[in-house]
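Note that one protein chain is taken out, while the other chains of the complex remain in position.
Moving on, here comes subunit A:
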Amino acid sequence: MGDAEARSADDLLPEPEPHRVLGTGAEPEPETWPELYRHLVRGRRYNTQATVLTRQGRLAVYPSSTGQEACQVAAALALEPRDWLFPSYRDTLAAVVRGLDPVAALGLLRGDWHTGYDPRALRIAPLCTPLATQLPHAVGLAHAARLRGDDVVALALVGDGGTSEGDFHEALNFAAVWRAPVVFLVQNNGYAISVPLAKQSAAPSLAHKAVGYGMPGRLVDGNDAPAVLSVLRQALARARAGGGPTLVEALTYRLEAHTNADDAGRYRPDAEVAAWQDRDPLALLGAELRRHGLLTDDREAALRAEADDLAATLRAGLGTEPALDPADLFAHVFATPTPQLREQARRLGVASA
């Protein structure tokens, strides 16, 4: 454990410029790029539909990943089924791309349960709300898998603001000391609600923080889906091979407000948003695919239709009233409800489990 080999800090430093694939003349990958694009189109539709449903009162709140879909999609696709994903409240889409039922994924934000899905079914930890607190879970789980001799890697997502939390620091330190097979993906979207990154960190980049823990930091263009996918795949392969954790910082932007309840106009100028709109991850990959003859109008139309189907599934699923049973309130607090909980369930007039 912690068999620390001497490594030079230079080996751990992130690249000076964010890693990019699109627009660099790189050969397209016909097996992955069209699939990335398909999920980006579906993902964007998912985000816009969820936001609309929030306005209609069907969801309590929706922290949209609009503009960050490249990170969401790449995170999900980089993993093997046996691996684990540790999402935050912003990462519903990553969970859906990994295979979680698109309606069930919204339980937390609809408010019918505090997530409620079975994390073990698809190896997706519950969407986590307290910032960065999911990171030590990912480390512990990855460590446990390694102790058991299982070929399992964990990928944990966190925001730029979340990197200020103590749990971020402690998780990275544990991961490095234990050489846990875990990868941390920071989606740096420039803001923590209203607070810009400059008030969050004085580090040259968030990826630089890796060096102090003794793990490599990687910097990637978070709107370049093939770039995010390839950097994550390298980091995951490294972890899988026993090379230990990696911190990946993806530079991106949330095009929507923090949530539907937020007024982004109070803290960021329209021109800034417009500039990032020009770097929309869908447009970037779509244009490159077209250049290489990998995306036609027909294909685009088919993808839009598929995305519309997903939106219709959401509308249908959230259009009906959720099945709610107050007895559930007492059923899962303990393996066996305490006498006190049974009494309280009786008082509420519901059968106790």
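To be clear about the criterion, contacts are C-beta pairs under 8 Å (C-beta built on N, C-alpha and C of every residue); 3 or more make two chains touch, one makes a residue touch a chain; residues count from 1.
Simple rule for what comes next: contacts and distances are computed from a predicted model.
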Identity of the absent chain, which is to be given by its UniProt protein name, from "ABC transporter permease", "3-methyl-2-oxobutanoate dehydrogenase (2-methylpropanoyl-transferring)", "Putative ABC transport system ATP-binding protein" or "Cysteine synthase A": "3-methyl-2-oxobutanoate dehydrogenase (2-methylpropanoyl-transferring)"
Residue among A:Leu141, A:Leu232 or A:Ala311 that touches the chain left out of view: A:Leu141
Option touching the unshown chain, where A:Gly57, A:Pro81, A:Gly166 or A:Gly349 are the choices: A:Gly166
Touching the absent chain when the full complex is considered, from A:Pro30, A:Gly111 or A:Pro130: A:Pro130
Subunit A, residues in touch with the chain not shown (by the definition above): 1, 113-121, 125-126, 130, 133, 135-145, 147-148, 154, 166-167, 170-171, 173-174, 177, 328, 331-335, 338-340
